[in-house]
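Handing you this structure, nothing more for now.
Moving on, here comes chain A:
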Amino acid sequence: MNLPTFEFTPALVVAIPLLGAFLTPLVSRINDKLRNIFVIIIMGLTGFFVFLLAYDVLAKGIKVYVFGANTADTIQSLENGLPLLRILFEVDAMSVLMAGISVILGFVAVIYSWSFMKENTGLDKYYTLFLLMIAGMLGMELTGDMFNFFVFLEITSIASCALIAFWTNKGKAVDAAFKYIVISAIGALFILFAVALLYSQYNALNIAVLGSMIQYTFLDKIALILLIVALLMKAGIVPMHMWLPDAYSRAPSSVTVALIGATLASLYGVLRVCFTLYGNSLSNICNNLNINVHSMLGTLLILLAIITIILGVIMALRQINFKRLIAFAAIAELGYMFLGIGTGLTVLGNPELAVYGMTALKGGIFHIINDALDVGLLFLVAGAIYYATRENSLNRMGGLARNLKYTTVFFLIGLLAVSGMPPMNGFASKILIYESTYQLSPILSIIAILCSILLLAVFVKVFYSAFMGPAQPKFKDVKEVPKSMLIAMGIITCIIIFIGLFPQFVINTVVTPAAEALVNFGGEKGFYINEIIESFTLGGV
Partner candidate 1 sequence: MSMRNAVAAIFFAIVCVFFVFSALMIHSFGVPDATDMDDRIIGGFDMENNTYYGAQNETGANNVVTSVVFDYRGFDTLGEATILFTAVAGVVLVFRRLKK
Partner candidate 2 sequence: MILDLDLVQIIHIVLPILIVVASILAVVLKDLLAAAIAVAAMSLLLSLEFYILQAPDVAIAEAGIGACLTTAILIIAIRGTKRMEEDA
């Protein structure tokens, strides 16, 4: 199979949603239906180009796009050690994986909002902001420049903040949006401060160039901490998670699904900072003292992850609001990812356990995919129930399985997947995490398994109280939700079942290249920049 490769696919992946966002207000003047179709086409086109890019990157390795110059100059400057002046898009397997997740979530959410948002005003702005948010996420994931990362982070934050406040007649929604914007503004400003600290020492902004030069001075450590903590806050790890349940539960469901993508993009930022920007010492492990920083950072991440898992599950058990419950479950799921990533970070420097570190990292990355799909499906189901019954509180639900047959099936699948029951996809990634953390410390693994069981209990409660039980008289006229919402849920369910049945296929094709792109041993100038030079000289651009 030979797909056509364009040298400017990375730019188009971001440019298409941006252009679509600029055109949406004009298109919506003509017709509402046309606008919806237009947005879906734009998302589909973006997805197509992400697919092309993924195919290209997975087959040929890292792909680079230079903005505004002929590439020959850039090759020369890289080879001769001259500074990089322009903004580069550097796309490796990890970026492509995250971009794929964002696009899938965005596509599904756009289809879902066709009927879900039908009765609201201001839909042209809604779709504009939606496309901008997707473009921001994609930019964060593809860019190779620290300042550009900050710019796209801000685009994502502002767009999602305005979307969280979409139902402005509800005070809680506006409140949640304000909390979100305060948190993200402060986080982004500290990220900018860290970028400036790095710039002050090395006079460079490119991630690869910085990564090859970092010396672990005091200022470097300060910058590392600022970056990591701000990104962790944006990813919603305990104890900085409090904005997440507010934002997730107050936003319209379709926006929440896209917000998951934004959160995961911040998580991607953490991965990039830990493994690429500060990953230089990982490449020459044995005789380097700086590895202490990594094991310390990994230990801290594991600690936070365990707290996250426990707190998320325990808080979820008590929630009555459907979406808030799922939000706490999403926090717990986030803990699993960080458990895998943190174990990888701690153990990779240790030659005896490095194999298990790699497995843990793979499990963490695989869990990113699974979490996005599972939690996204659950949020879509919650939105469907809200659409059908105008009810958010679990206390006032009951017996809905009679009216919403398909939705019940989708929820059941999402329930099994999110709580890690075999044979769903959640189990496949969780078993990787359990078995590799067991090698580090059995207690971690035991806590993770116990909390997974508790998570199942939480969702059994939801299933019982919302769908089971006798038919409630007030829900007599409730009908099945419209087709577009069912299609959206169906797409995600199909992907979940596919991944659940063939996990090794996904791991071999997508996850392992991503993990290996993050942890690349060997190389003199720093692995990332080395690979860029190679890809230039091989004509991979």
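How were these candidates chosen? In short, all candidates are chains of the complex that A comes from, given by their letters.
In this section, contacts are C-beta pairs under 8 Å (C-beta built on N, C-alpha and C of every residue); 3 or more make two chains touch, one makes a residue touch a chain; residues count from 1.
Small disclaimer: the values here were computed from a predicted structure and weren't measured.
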item	value
Options 1 or 2 - which one, within this complex, touches chain A	1
Footprint of candidate 1 on chain A - complex, ascending	18, 21-22, 67-68, 82-87, 121-122, 125-126, 128-129, 132, 135, 139, 147-148, 151-152, 154-155, 158-159, 161-163, 165-166, 168-169, 174, 197, 200-205, 218-219, 222
